[in-house]
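Note that one protein chain is taken out, while the other chains of the complex remain in position.
By letter and in written order, the chains are A, B and C; residue numbering begins at 1 in each of them.
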Amino acid sequence: MVDLKVDIGGLELKNPVTTASGTFGFGEEFTDFVDLGLLGGIFVKGLTLKHREGNHYPRMAETASGMLNAVGLQNKGIDYFIDTIYPRIKTFDTEIFPNINGSVVEDYIKVAEKVNDIDGINALELNISCPNVKEGGMAFGVSCPSAVAVTEAVRNVFDGLLIVKLSPNVTDITEIAKGVEGAGADAVSLVNTFLGMAVDAQSRKPVLSTITGGLSGPAIKPIALRMVWQVYNAVKIPVLGIGGIMNATDAIEFMLAGSTAIQIGTANFIDPQVSMKVIDGIEDYCHENNISAIGDLVGAMEV
Amino acid sequence: MVDLKVDIGGLELKNPVTTASGTFGFGEEFTDFVDLGLLGGIFVKGLTLKHREGNHYPRMAETASGMLNAVGLQNKGIDYFIDTIYPRIKTFDTEIFPNINGSVVEDYIKVAEKVNDIDGINALELNISCPNVKEGGMAFGVSCPSAVAVTEAVRNVFDGLLIVKLSPNVTDITEIAKGVEGAGADAVSLVNTFLGMAVDAQSRKPVLSTITGGLSGPAIKPIALRMVWQVYNAVKIPVLGIGGIMNATDAIEFMLAGSTAIQIGTANFIDPQVSMKVIDGIEDYCHENNISAIGDLVGAMEV
Amino acid sequence: MKKVQDFKVLGYRRLNKDNYILTLIGEEDIPRIWPGNFAEIKVPDSPDVFLRRPISVLDADYEKKTISFYIKAVGKGTLKLGRLSVGQKVNIVYPLGNHFVVGQQQKVLIVGGGSGIAPFISLGRELKSRNIDTTFLIGARTKEDVFLTGEFARYGRVELTTEDGSMGEKGLVTDHKVFSGTFDFDKVYTCGPDPMMKAVAKIAGAKGVDCEASLENMMACGIGACLCCVSPTKEGNKLVCAEGPVFNTKDLLW
Partner (left out) sequence: MKKVQDFKVLGYRRLNKDNYILTLIGEEDIPRIWPGNFAEIKVPDSPDVFLRRPISVLDADYEKKTISFYIKAVGKGTLKLGRLSVGQKVNIVYPLGNHFVVGQQQKVLIVGGGSGIAPFISLGRELKSRNIDTTFLIGARTKEDVFLTGEFARYGRVELTTEDGSMGEKGLVTDHKVFSGTFDFDKVYTCGPDPMMKAVAKIAGAKGVDCEASLENMMACGIGACLCCVSPTKEGNKLVCAEGPVFNTKDLLW
């Protein structure tokens, strides 16, 4: 028997496999495909204080081994989540992580306060790295002082596990990671999407309504892996690795580079059952390699 | 007849299609495949003051729609280039662009001085973005003051066209672009490779001897396109677009986003004849779209 | 119940250079598919096609465990789907989306153009089984682009328009005589290019007739998870894959 349990800053997950915000809806969309109770956790779609319509069509472009999205945090607002969605999904036997967003620090605080009051929510992911909104979003995550400020503000009102989601669109991600660690983050998750663009050579226009969008998928995996390894070596809090994970081997690479847990994003679109396959694959790998506790893999890359 | 000629800061190229440094050797390696006289130009393999052995094996890892390299500027030094290689390649009927590198500003100055004295060389590419050397390299390109300092230093000793090659591993590439523009750059080329990593899940070791390496290929195209467009809108000097260009459509996308000329890198490994196909494809596109002068495409993306 | 399933290529029926019907055969039971449902097909062996492609289900045979798609090759993915070998594995996620609603109608008009005709074989069969009088109005560019009329004829009257007049009436579908004179349909279903559907919806609206349209959209997941597909509606942005692809045109901002 392999012990797949992992501990993120005191919160225990069944296993290191979770699904990334914005790529797994609220979990409900996958009940036909996945036994949600098997997952380590679900990071739900990004939430904001108020209802948001998101960006105009087109919001998506396919790229080489990846995609650009410009959804722009379409959601019905935190109250709708609390009143209508959460009561439905809280029965899933897995950890539910709200992913919170804001245009100004005040918004983040208000959403975090509301999340703090939800019974059964143990953790939240503070998204300071959304590249698809005009105000706030990534702007917080690419400057150390503002990343620190929003982390501190949320820390003050949120008692549970605070995971800060970092933007890869920076010169030195370790600087931001150390900043948010100092500001009270219990864990960091990385990476969010890379700011990218697609152009239609025929129409001579940008493909996305917002011109730029966020790049995800296996294309970004090598950069994400590098950042996870850098951050793992820079901070003491746990790291959740994200970026182009398509299978168990990818997940293990992220763990070896320093991820305590991993998030699967875009791969859910290619294979809605991928999360379960990754869990099985990690277990097989552990068996084959005589690893009794999955935690032994974390940061175990020999350099 | 389509006029494919482009002007980069006063230097006229036959067409916008050039080959990227480190991916086309010194041109000679491709004489069996490409009529070099058809190319807009050749950016030769990175040169340093002294002979360099480069990094240890393994230096390469395949990734999704891309590759990591950690060559580390293996070359026989600028004097060998001047005495032995250049005399052989100067007969090619195309523009030869030396790509120069250094660990300290002094080295850059010395190499640039030597390049300045080469008869027939009209331009050089100042590489401040190599991620694969312990000292110097990318370190210059990720900080605005140091990028400015090295650009100014080289500007002082080099009379020809000065193209500064930017690193994409930064929070705000427009800041660096504006900095080097102010410091006397005649053009900027972007992007160099993204710092990435590959891990071997079986051996639990990094794949590359240097742990991290530079990511290139179609995987990075969306990010490179975005940066080209940002820089095009931020500076007045011409932009040379680089990053995952595999075919004429990609090249046109880069031109629409603001590239006066483009460089083809990794694609040369997949199809050694790709550069000629891109030239033909651009010409066909212009015919089909009634474009008589290729310059009309530059920055023509309608936003 | 949606599922992910491996099928194998059973064969092709080539309609013309760019249009074909791809039939797949599987081993598992096929869940109930409604007219308008679609599948997300993983294009096999295609380095430059990363995401699945949404394609309406043309027809399914629950006994033989076959499912077929009518596909027009317009790009990388649809070209490759037309060149698979018999027996090759194809993975699909299906059935997805909502579907055309068949209610207490007496006489319906179905207007299809281009690859938008795909949902209408199964819809026609459904209508016929309920004894609803059905007229199919199919628009195409030339007679070379007119397909499946034999199939449609089994379930109702077939009217045609071609832009060059090489078959049926000359012009666009909206120029067709069904729209002039008495318009005694009590429901319109449409699928095809956006401008066509908008024009049809406008006429239906003007006549006070209920109209449903199946929208196209760029999709990543097809199951309502990514929020990449979107259509503005009177109630705000809706997901085409999960809240559509079929919308009542009175809810759209057309």
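Note that in this section a contact is a pair of C-beta atoms (placed from the backbone, for glycine too) under 8 Å apart; a residue touches a chain by one contact, two chains touch by 3 or more.
What you see is a predicted model, and the numbers here were worked out from it, not measured in a lab.
Put simply, the missing chain touches B, C once the whole complex is considered. For the options B:Met67, B:Ile85, B:Ala123 or B:Ala201, the residue in contact with the chain missing from this view is B:Met67.
Interface note: of B:Gly25, B:Gly77 or B:Gly184, the residue touching the hidden chain in the full complex is B:Gly25.
The chain that is not drawn here is touched, among residues B:Lys14, B:Arg59, B:Lys110 or B:Lys165, by B:Arg59. Remark: the residues of chain C touching the chain excluded from display are 45-47, 50, 85. Against the chain not displayed here, chain B makes contact via residues 22-25, 29-30, 32-33, 45, 53-54, 56-67, 69, 71, 74, 217, 266, 268-273.
Here is the rule we go by: only the chains that are shown with their structure count from here on.
Note on connectivity: the fewest steps through touching chains from chain B to chain C is 2. Centroid to centroid, with C-alpha atoms defining each point, chain B and chain C lie 47 Å apart.
A separation of 34 Å divides the Cα centre of chain A from that of chain B. One inter-chain figure worth recording: chain A and chain C are separated by 36 Å, centre to centre, where each centre is the mean of the chain's CA atoms.
Counting partner chains per residue, chain B shows two or more touched chains at residues 65.
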